[in-house]
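All protein chains but one are shown in place.
Showing chain A:
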């Protein structure tokens, strides 16, 4: 067990290191650098800035040095807790990310919980009552959910909210709390605003999860151990919940790990449309501006979340599935 954890830890560190190198290199692959993008932007607005200013900017961010020097400089900062300076915002990267990381986590967690709470019962129902009217209805809704892009749904809901209820459903806070420091009232305001974006972001995941749960459970329902339990006189409801559902849930434990980055990268457009203060729009902006320290830090954090999440889900899987715990697969 300990050896397993240690091996995983070494692998995790190696994975993270690879992620930082790759993200750093890929972000710089497009021709030019941040200063070029910045110059283009300034000349578009007809501002008059001297050539020396750009040169000093390049020197300040070490853009005139080879890529590996820039990388090493950045990494040595990272180890002392300094993730560099965002060139776009002219602020420390950590300050720019600030609350957004926490907001992203809260929103993603909300989306995941909603997804599971909706999808698992429906998936179980659809499998147990296969080909019933209810199954067909949920299947139809599920395919619509998969087919409709979530940003479109966000736009439609915003329009409806605006025209019918005269309220702005975008954002995670009411305007009066937007810039306030954290307080009990702000938390309540967040809880009030959270469900709608969470539903929109979780929609396609929900539809997919219904299909997966239904298929998993249908496989399990045909296994002989179900007949054994039935022949022992268990009622249908308790036997389905005790045995096949329990087995069908196992694969989900292994997906918990990459749900978070999956939801984040999948929800960039929705976040832009709804004006959500999450990491998604920030990542998009930093990539466009070639703000490599900001983008690199966000990608690295996503990588860390994935690695940690995967490790946790492996532990979870070991805990709930004795076949893995005892090192044997059927």
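Operating definition for what follows: a residue touches a chain if its C-beta (ideal position, glycine included) is under 8 Å from a C-beta of that chain, and two chains touch if they have at least 3 such contacts; residues count from 1.
Keep this in mind: contacts and distances are computed from a predicted model.
Colleague: So which of "Probable tRNA sulfurtransferase", "ABC transporter ATP-binding protein", "Protein-glutamate O-methyltransferase CheR" or "RNA polymerase, sigma-24 subunit, ECF subfamily" is the UniProt name of the chain that got left out?
Modeller: "ABC transporter ATP-binding protein"
Colleague: Which of these, A:56, A:178 or A:228, touches the one chain of the complex that we don't see?
Modeller: Going through A:56, A:178 or A:228 one by one, A:228 is the residue touching the chain not shown.
Colleague: For the full complex, which residue in A:247, A:263, A:276 or A:295 touches the chain that was left out?
Modeller: In the full complex, the listed residue that touches the missing chain is A:247.
Colleague: For chain A, enumerate the residues touching the unshown chain of the complex.
Modeller: 223-225, 227-236, 242-243, 246-247, 250, 320-323, 326, 328, 330
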